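Before any comments, here is the structure.
The complex is shown incomplete by one protein chain, all other protein chains being positioned as in the whole.
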Amino acid sequence: MTRAFVHKTHSSAQVNHYLRIVIFFISLLLFCGCRTDHRFVKKAVFKDSHEIAITFAGPVDEAWAENMANFSVYEKPDPDILSDIRSVVLSPDRMTLTIHAKEPISQEISHKVVLKEIISGGVSQGTAYLTVKKLYIGHLFSILMGAMIIQNFVFSKYLGLCVFFGTSRKKSTAVGMGITFTIVIIAASLMSWFFYQFVLKPFRLDYLQLVVFIGLVSLTVQGVDTILRKVNPALFKAFGVYLVLVIANCIVIAVPLILADNEYNLWESLMLATGAGLGFLIALFLMSCVRERLEFANIPESYRGLPIAFIVAGLFALAFMGFSGMSLF
Amino acid sequence: MKEIIRITVALTISCLVAGTVMGGVFILTAKAKKHNEHLNMQQTMLGLLESEIRGKPGFSTEELDFCNIYRYIIEDKNKTYLGYVVPAEQDTGSGYELLLIDLEGRLITRHRLDLLSERAMEEQDRAAAIANVLGSHEHARYAETMIIAKLNDQRIAYLLPGKFPGFKTFIHVMAALDSDFNLLGLEIMSHEEDPGLGGEIEREYFKNQFKGKSFEKLRLLEVIKEPLPEEYRRYLEREVSQKDMARIGKEYQDEDIHAITGATISSSCVTNGLKRMVKKFVYRIKILDRVSL
Partner (left out) sequence: MPATTKTNRQLFVNGLLNENPIFRLALSMCPAVGISTTVMNGILLGIAVLFVQVFSSCTISLIKNYIHPRIRIPTYTLTIATWVTVIDLVLAAYMPVAYKAMGIFVRLIVAFAIITMRLEVFACKNDLWPSFWDGMGMGFGFMFGMVVLGAIREILGMGTLLGYDILGFRPILFFVLPAAGFFTVGFMMAIFNYVETLYSRRRKENNIV
């Protein structure tokens, strides 16, 4: 009893430790997202579909804020085309400025705001060139959720089906396969990303990507196999069987190809790979829950086994269609 | 030990053989791929311009001349310019010029580019030629291509390849404008919308709704959710007689865009994307015309 208790506190301490690391990274990213390029401007964010809000470090002069010629807003890729500004409103404490554009501002594109010669208390603070964009963490999170649920690889992109139907018969196998797969795909995708960015692309060897990616996947599988066997034989006994199956799963080769096609950076790649792995885990778990129940159902003879599993997967796919087009942040 | 060496040697040899095969095929196909892509593009452009050029006297495809204008964004230390690579109209034969225009639309300088016309299609060759004439602290970034179609040295149309975000990923399109910036047509080059829903944007009855919209109308174009009238649909799919064509076309001249059933978002993505694209283009081509004359 005490031993069990000690074990529990130990593991919860470990969880706490991981949590702290995660929080540290999130706050780091948040910090990077909010920083502006000018010392007098604290924050510049999209507010509404038409507005950009700018917060200053000190109160600015009203006379300056009233002169519309001091402000210009444009989309970063099109610096020559200025957005039409309808009004500029200064808050009562003179710390926050809201720029209201005539046409909706697309938050997908980062915008540049130029504030000419900011005057605060009669003193000029210089011209500020600000970049306004969505929070980077939001972007990353939307990639994660996108790969996991909205564009679920199994139910919306129809990849990895052989392994999906093969291992979703029981909950325990499903979870085992899902976890193994997530680990392998994260490792393999990151390796593929490095190889693509630093070897294949600079030397114009793009056409070798398939061979290199599949090679890296097999290498990862072999590596995980060897490490697991040495480090944790118990775990190997539980998950070793699924390792071989991972190679036959198209998702594991599709993700590196998508990364290469879309020119994702390291963080985005990590998120996409994690999302793909977790999405596969979710899909397997949902499916295995249903299939365990199906064992006891009275199904017409010719539908037993795979056919009914396909029908169930079709129903899931229909349900997942409801997520499509959803955008977070 | 001997075994390991044998395995390694065998693997290396097979990798080398495989690599040679792939490399060989790549070299063989690379040229054909480029050629076919170019041909495909050419066909799309001709298809879009068909209605405009058919009526012109003395027309033949050979007389039609496409000249490409490449837009670059050039960043100095703290200043941004727009750079346009345009065909030079000098007696020295075919060549290209780089026009540097500041953000207010004033011409800063002209540089003569060391670029042959058959090389101008290649992005890398263009970038190298531009880097040659620019200062060391100036950095050029490719933005887009615009195409002017000329018939007997007379501008008859503009073609704009472009892309914008759709419901799922990017939608690549090509739009055609006549010399007064009225929309001649829209072609969807590639997209990844759902088949049966958003995928319908490539069907005639959606694409052709944009055909013939004037620039003034296009600026205010909206997406409406009303069902497409049967007569209008037949007109859009070109299933009515010549006589009716003109009448129905006139009747629905200023009609807004009817959204595709079940794919309102895709429809409005295309409409809004096109609106923005054309507006930006018109703004820029006017400046370019003013400065280069």
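Observations on the structure shown:
Order as written gives the chain letters A and B; numbering starts at 1 within each chain.
Basically, contacts are C-beta pairs under 8 Å (C-beta built on N, C-alpha and C of every residue); 3 or more make two chains touch, one makes a residue touch a chain.
Keep in mind it's a predicted model, so treat the numbers as computed, not measured.
For the omitted chain, the shown partners it touches in the full complex are A, B. Summary of contacts with the chain left out: across B:T29, B:N132, B:N152 or B:S179, the touching residue is B:T29. Contact with the omitted chain, checked across A:F40, A:F141, A:F165 or A:F323, is made by A:F165.
Even with one chain removed from view, subunit B keeps its contact list with that chain: residues 3, 6-7, 10-11, 14-15, 18, 21-22, 25-26, 29-30, 32-33, 36-37, 40, 190, 192, 194-197.
The set of subunit A residues touching the chain not shown comprises 155-162, 165, 207-208, 210-211, 214-215, 218, 247-250, 252-254, 257-258, 300-304, 306-311, 313-314, 317-318, 320-321.
Operating definition for what follows: only the chains that are shown with their structure count from here on.
Between subunit A and subunit B the centroid-to-centroid distance comes to 31 Å (mean Cα coordinates, whole Å). By the touch rule above, subunit B contacts subunit A in their complex via residues 18-19, 22-23, 26, 73, 80, 82, 101, 103, 105, 143, 165, 167-168, 194, 265, 280, 283-284, 287. Against subunit B, in their complex, subunit A makes its touches with residues 77-81, 108, 151, 207-208, 211, 324-325.
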